[in-house]
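This report concerns only the one structure given below.
Missing here is one protein chain; the remaining ones are kept as they sit in the complex.
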Amino acid sequence: MAGNKRPPALFRNLNAKIAAMPMIATVLVVFIGCTVWTVVYSFTSSRSLPMLNFVGFDQYTRLFNASRWNVSVKNIAIYGCLSLVFSIVVGFILAVLMDQKIRFENTFRTIFLYPFALSFIVTGLVWQWILNPLGIEKVVRDMGFESFNMSLLTDRSLVIYAIVIAGLWQGTGLVMALMLAGLRNIDEEIWKAARVDGIPTWKTYVFVIIPMMRPVFVTTLVLIATGIVKLYDLVVAMTNGGPGISSDVPAKYVYDFMFAWANLGQGLAASTVMLTTVLIILIPWAMFEFGGRKAK
Amino acid sequence: MRYALTAVLSASVAFTGASFAQAADLEVTHWWTSGGEAAAVKILAEQFDKLGGDKWVDGAIGGSGSAARPIIVSRILGGNPMGATQLNHGRQAEELVQAGLMTDLTELAQKEGWADFIRPKSLLDSCTFEGKIYCVPVNIHSWEWMWTNPNVYKEAGLEPPTNWNEFVAVAPKLKEKGITPLATGDGFQVNGIFTVLTAAIGGKELYLKVNKDKDAEAARGPEMKKVLQAFADARSLADPGYVGRSWNEATNMVMTGKAGGQIMGDWAQGEFSTAGKVAGKDYDCLPGLGDHALLDTGGDAFYFPKNSNADVTKAQMKLASMMVSKQTQVAFNLAKGSLPVRGDIDMATANECMKKGIEILKNPDNIIPSTDQLRAPDTQGQVEALAAEFFSNPDMSVEDMQERYAEIVETAQ
């Protein structure tokens, strides 16, 4: 594609390099710098302030034995899988429905999209208010169903699903918008051809349209995945990790150890594990996505 | 190595101070935002403004200490320090002091003779690092209290409980009436219940063994098991709505008769008095849950981050001096429901509960150090997480809890 003039010398294409300076600086100083900093200090016994007292793998041994960490990992796995699957499936279905030349498209789009304008703190607050015992539960009980129980927020095995519900509410609108944009970019010729061949609509979507929308899915995946790894505010606002530790997530573990309990080393060890996991998942994908093109 | 970093951090102090438009404005950060707490802060601010010249700029940060602390620490590290800030003394601020980021108050303290009137002595010790004083203790708070609403019991035809066992015994009757026996929220509150039970049920010896000596043997022993059984009782007496409830909302449940009682530090008293409730009539207080009347002497303290602006430093000294003055101590502690740090002032206006507390503190044998002073925050966090897990999970057995608790005690610092 573009950029096919690739001058060999360092000072050729200088303007592009100047333009990319902020990115290069950010990458080197902030992202690489902070990552190295994180990894180095995860091997120390730093408490409130970073200090270089190396203790080997102590922080990691402790991390993997901590039941709170294991609960966090399990929770993020549940949250991650559910929110990935549901936001993509629901987002796609909504987008397909919106693409049926419907009336009031603007209204529907605004309705699906507006939660994305609200912060996670707000999302957490509202859903806590709806799901707490004075919310839906009380309403249904007042209607005469005395034994109705909807203890999503207080039941330790269900609380993570409450967070999924709130997270989906906030995020699927954006997925829908991305998918809708992708659908709009499909050439109508494709549809005509499918109709001529007598392929059922659903088959056209699954076997023709979805494969064509691969870039959309990739962008969506990146956006959702970054949100999953960083999940923190929503949990704090909704349950603060409770009841007990049952809705804890890794980012909260990191934050608590770094700031609330003055064990920087432990917090950084946890975040190193998080980063490593992300890299393990992302590197093969990046190789696949970017690597093959070099040959072109 | 660590001192190399310290030097870097100290160098940063040179950047400080430029951010104040007026030298006389002293920004004070704290996380006192409940009704009683806000009333107490107001007294400090008014007293300070009355001194003339300088002005108290309130920097309240809503939420708990754990939300406020990173904000406070980053600002000090970043060289944009506030004039003064609340921090629990004990081991929390030690490293900031070590890094030379805090103003040294020794001169002022010696001139005013703080060591002569501040009691118990441990309060000033917590503020001392390498022989120098870096913070001002403003009050004594003890965790070991239970607050009950006697009217709730009377209306249910019950005798108001006077100790933990009675409290547990009559609880089922309250439940029948749709009243929550034990009001609580989650997080630090659950951990507080556990700590209080350790002292009140286990007694001073056990408390010191597990928290101070880190004696895993004692943590596995039968005495500790009794404590954990009491903790399991507490678990069964709370309502499921405790998740996400703040401590003063729980206090409010007791006040309004929705709950029988609450285990909470004496700051809860500030809520009762702000609401105009009378001790002995509208609410009862049971120090040490009516069993072992032991009180810890934790409390709040203010630190004064170093500042290159001389006017700010002057104002800091003025504020520090004011905070321990007799007049401020009386007014502030009456509002906050805490006990004054001075032994030489007249607390005649104190209510019945505070007088009980003052009486108990007169005997040094009744004083136990707070867990903040005994354990690293890291250990505190581990215990807090374990207590929270146990409290939220009715299937977790006492034995299971005890073994895991003992493991933490074994590795504690």
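Which chain is which? They are A and B, in the order written, and residues in each are numbered from 1.
We adopt the following convention: a residue touches a chain if its C-beta (ideal position, glycine included) is under 8 Å from a C-beta of that chain, and two chains touch if they have at least 3 such contacts.
One rule holds for everything that comes next: contacts and distances are computed from a predicted model.
Per the UniProt record, the chain missing from the shown structure is "Carbohydrate ABC transporter permease", taken from the list "Cytochrome c oxidase subunit 1", "Carbohydrate ABC transporter permease", "Phosphate-specific transport system accessory protein PhoU" or "Heme exporter protein C". Shown chains touched by the hidden chain across the complete assembly: A, B. Note that of B:115, B:208, B:275 or B:345, the residue touching the chain absent from this view is B:275. Note that of B:58, B:233 or B:311, the residue touching the chain absent from this view is B:58.
Across A:73, A:238 or A:251, the single residue that touches the chain missing here is A:251. Although one chain is not displayed, its contacts with chain A can still be listed: residues 1-3, 5-7, 13, 15-17, 19-20, 22-24, 26-27, 29-35, 37-38, 50, 90, 93-94, 96-102, 105-106, 108-123, 125-127, 129-130, 134-136, 138-139, 142, 169, 173, 177-178, 180-188, 190-191, 195, 201, 204, 212, 214-216, 218-220, 222-223, 225-226, 229-230, 232-233, 251, 254-255, 258-259, 264, 267-268, 271, 274-275, 278-279, 282, 286, 289-290, 293.
Think of the hidden chain as still there; on chain B it touches residues 12, 15, 19, 21, 27, 30, 32-35, 38, 41-42, 45, 56-63, 67, 70-71, 74-75, 77-80, 82, 246, 248-249, 252, 271, 275.
The rule is short, and it goes like this: only the chains that are shown with their structure count from here on.
Listed in rising order, the residues of chain A touching chain B in the complex are 47-53, 66-68, 128, 132-133, 151, 153-154, 156, 238-240, 242-246, 255-263, 266.
Taken together, the chain B residues at the contact with chain A in this complex read 1-2, 5, 9, 65-66, 69-70, 73, 77, 91-92, 94-96, 99, 186-187, 240-244, 376-378, 380-382, 385, 388-393, 404.
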